[in-house]
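Incomplete set of chains, arranged as in the complex.
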Amino acid sequence: MSTVDRDDPILKITKLTKSFGPIKALRGVDFELRRGEIHALAGENGAGKSTLMNIVDGILKPDSGEIRLDGVPINITSPAMAQKLGIGFVHQEIALCPDITVAENIFMGVTNTSRSPLMDYRALERRAGEILHRLGDINPAALVGTLPISQQQLVEIAKALTLDCRVLILDEPTAALTERESRVLFDIMRKLAAQGISIIYISHRMVEIFENCHRVTVLRDGQYITTMNVAETTPGDVVRAMVGRVIDSLYPPKLTAEEQSDEIILDVRGLTERSRFSDVSFSLRRGEILGLAGLIGAGRSEIVKGLCRLEGEVSGEVTLHGRRLRLRHYADSIAAGIVYLSEDRKGDGLFLDMSIASNVSALKLEQVARGGGIIDERAEADQAETLGARLNLKYGHVGQQVSSLSGGNQQKVAIAKMLSVNPKVIFLDEPTRGVDVGAKAEIHRILRDLARTGVGIVVISSELPELIGVCDRVLVVREGRLAGEVTGEAMTEDRIMYLASVGNERRLAS
Amino acid sequence: QSKFQCEPGETFIMNVMVSAHPYWVPVYQGFKQAAAAMGCQTVFSGTPDYDITKQIASFEQDLVKSPSGVLLHPMQSDPFIEPIDRAIDSGVSVVTFAADSPNSKRTAYITSDNLAEAKFAAEEIVKQVGDSAEYAVLENPGQSNHDLRVTALIAYFEKNYPNMKLVGRQATNQDSNAAYRATASILQANPNLAAMWIPEAGSAEGAVAAVLEAKAKVLIMHADVTPTTLEHIKAGNIHMSLNPNQGVQGFMGFIATFLATRPDLFDPFNDYKVSGYNPMQIPFIDNGFAVITKENADSFDLNAYMQGRDPS
Amino acid sequence: MDRTGSGAAGTIRRLLRMRETGLILIILVLFIAMSFASPYFLTWNNMRAMAMAFAVEGIVVVGMTILLISGGIDLSVGSVTALAMVIAGLLFLNGVDPWIASAMAIAACTAIGAGMGFFVTRVGLHHFIVSLAVMVIARGLCLLGTGGRPIGLYTLPPEFKFIGQGSIGVIPVVIVIFVVVVLVFDFLLRRTTMFRKVFYTGSNEKAAAYSGIRTKKVVFLTTTLCSGLCGVAGIIYMARFGSAQPTFGIGMELNVIAAAVIGGASLSGGTGTILGAILGTILLSVVSSSLALLDVSVYWQDIIRGSILLSAVTIDHYINKRRG
């Protein structure tokens, strides 16, 4: 970490401001990036991190302020220009071409500037294969649209790594990744930094910041708060700077021994879907939070979606509160009180061009309607406001389009949508993806409270500390089957990783 | 001053559909010439679209301007009954041309006799290729005058020359590429095809191209004319074309409309005056048609005719 | 100026925030310009003629707008409208009571819509290609049924013709029907849970499915509804014209889609309002009528019409952008 040249910032931002109508996203932000450093950018949801980076990449135009690259004031007007200047960007929201192969997606920027007039698909696929090999097992010839969101995230990362850049911006790249993939990414980041490439790293995961970054800059409400050397500070300090107060315990207390109940809320027997998963059986007891762990592509999402009848042709028994359910469509599941929070909020979780209020109400419109199915707009707004307040949603008004919210706040809208129906069982797939520490703790607290009132909670998360911190029991999925269960003291990262990857040595070793 | 003269400022309107179609140009010239001779103002009106609602709207808007009379080409007969009757009741005279609304109160209808055209064409074909030959037609279902030209010819052959064999009947809707395609196919299927009858000129252009390409010897006759078919007539690729006397249609159409505005000029030998009808009723005026051949083709160059004339 | 006013000022502010305000302004400007340009423009008869010219098509626009919002499109509206006239006309000529004949024709059109819905939702084809095929087939059925000739129906009973030709007071029945259809569907679309699902489906079909909405059912129903409304329009046209025309409505689809799009409907689904679409219809229709009224040379009419269309959407776009 001593290779950092302290006196020569490659990127220097001063007094940058940006508003969206009445919303002031950035109010005079300063930021400084040195050569070869990994610089974390932290802040609550909606603090302005993505906005700041979008300005650096030329996607957004600042209202005022100055950006200096290599000491020269510069006006970056487009991503194309940013790319020419050597700025690479992994976006928070995945932006890939679904109808195009993985290899072409990865080399899109390269193709764009290539001097060769002809495509060389074979070379593209070979080189894509080389990069992907380090990150995960993805077929370079597959169409991106057919990949699950986690693999798309890897493609997005691979894409940035191929750019010949001096400044690399990573906006929450690990939100949907498990630790294994994340570690590969961190290795690469460190190597790049050693080569003198400067990296801006945005994440809500303090561990990642503290294990990999040199410095951290904190934003709050669009304002610059402070920049600290990671070595000289603690996660608590960073969090305090972010939220302006101390967040003491990150995870709510688990069930105590006497609280544990034998009452079974949900019982699943022999859930099977032709090729994706088979013979999945588990039960969910009253009051507990159940976790599902596994490697990327293990099939956790598929199992849960299948259970809710969102996808595939599934066989098996599902019993809720002792009553056997006959589910044919997801609508039946919702009617029975079983809901699913999608891992892909942009793809299938939210209606981005619609208002916050109509997003929150979408699961059960009857709740905000008077007799005969006439929507009561006031009731709809109230619902969104109430849930928004509960989740600490940062927004202007409930008629605002969801697309104008920050990533983490969009996630909160998605969660609000699930909570709106007072479900009996909620399956949450990466529920805190992109959510800041404070809100995350809040969401965990809400989940715990719900569990205590008898709602069944099942959490899928790629972030093992989260699973371990929140869940009373974790089931490990491996290649579409349950590989084991861990509870209490046995719930350690090592144990879970072991169960998740036994018999999968080849992938683990790569 | 003659009674066959307009009051100062008195206006007559000619209303058509697809108003940019060149067919109307000589009609309107005839209309204007008659009007000029009688000291009347004229307006050319209608809708550029093939859309009945729009034509009705434009007709009703004409009425808002309270003209003396309207020479109308109603796109469809029945939808115009009510508007025409309303016009007549409000004192605007209406005469139809080239298409009729027979159940309305319009006073006169002027057109070329499509049956006569079809009969002429049939006789000419027999004269050229004999009375036992194969022939084909192109058509445009739904357009009444084109329909009539085609069905009348087929019926005439069936009745008078039963050995004439209809081997192709294709809808090409005035689209020259569609006509090319259809004719090419008909030629393939019927190497002995001797003659074609086409009720309009657009399809004829495509048909000629197909016949020339196939190097077939087919007698082509069609109705109406375009500069291209005119050149083909001159070159002998098209045998002849039957062209309605558009100028006469407009000229006589104007006079019929004018007369309808002045029923008092006439004390007819019938009951019309006492029973409240306009005595200037003429159920049908035939404006006749011209036969365009190699010899007289030069007189049918519309561009030459319009040189120095105002189209509006 | 920043305080939230109540009463008139508040209403104005709310009006200014509406997406439709730009269009309303453009139409107003057009009206003012036209009433200076022609003394006949602001007459009752001219207004009536203009309204009659778009009222029935407006019913089709309503159906198309809802379909567009759900993410679909329908090129067959013109021929399905014609088919409704032809079916009802033929049945009537064969002795069926005109009301029953009309109901059967509307049912037939609805069935055609259901057929298209089937191909789109069950087979998985695109609306564009399915409705194009149906456009051709329905036109063929019209020709087959009539031999290409219009069917004269002046024997229709007067109480039936009344829906197309009658007036209630000074207001033509056609316009009354149009206004009722517009108000009903505007209300349904803005306020009911049933139609809200149309927006969800069009906005993000997958997210709608993940909200428990049977999106295929929604698309099936909007497709069916659009054809059903074409049936209704066809019957009204029949009563108005006293005839059934097999060639009616050729090219109508582009006009109808254009009206909806000018009014803010998106071709990729999820947005659109009935009010906007109707304003779009009015705009297109008033421009055509005005050109006819002003006796603009036919050779210039298309050029002017196209240019006004382009300017109007450009201005509307900028007004909306400015407004935020």
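Residue numbering begins at 1 within each chain, and the chains themselves are lettered A, B and C in the order written.
Simple rule for what comes next: a residue touches a chain if its C-beta (ideal position, glycine included) is under 8 Å from a C-beta of that chain, and two chains touch if they have at least 3 such contacts.
For clarity, every value in this text was computed on a predicted model and none was experimentally measured.
Asker: For validation, list the number of copies of each labeled chain in the whole complex.
Answerer: A x1, B x1, C x2
In this section, only the chains that are shown with their structure count from here on.
Asker: In graph terms, with chains as vertices and touches as edges, which category applies: line, ring, star, complete, or other?
Answerer: Topology of touching chains reads as a line.
Asker: If you average the Cα atoms per chain, which one ends up farthest from chain A?
Answerer: Max centre-to-centre separation from chain A belongs to B.
Asker: Where the CA atoms of chain A average out and where those of chain C average out, how many Å apart are those spots?
Answerer: 44
Asker: Just how far, in Å, is the C-alpha centre of chain C from the one of chain B?
Answerer: 33
Asker: Going by the touch rule set out above, which residues of chain A reach two or more other chains?
Answerer: Where chain A is concerned, no single residue meets two or more other chains.
Asker: Inside the complex, what are the residues of chain B that reach chain C?
Answerer: 19-20, 43-54, 56-58, 60-61, 63-65, 76-79, 81-82, 103, 141-144, 147, 311-312
Asker: Could you please specify the touching residues of chain C with respect to chain B in the complex?
Answerer: 40, 43, 45-46, 48-50, 52-54, 56-57, 143, 147-150, 152-154, 165, 237, 240-243, 245-248, 250-252, 288-289, 292-293, 295, 297-299, 301-302
Asker: Touching chain A in the complex: which residues of chain C?
Answerer: Contact set of chain C toward chain A: 191-194, 196-197, 199-200, 203-204, 206-214, 270-271, 324.
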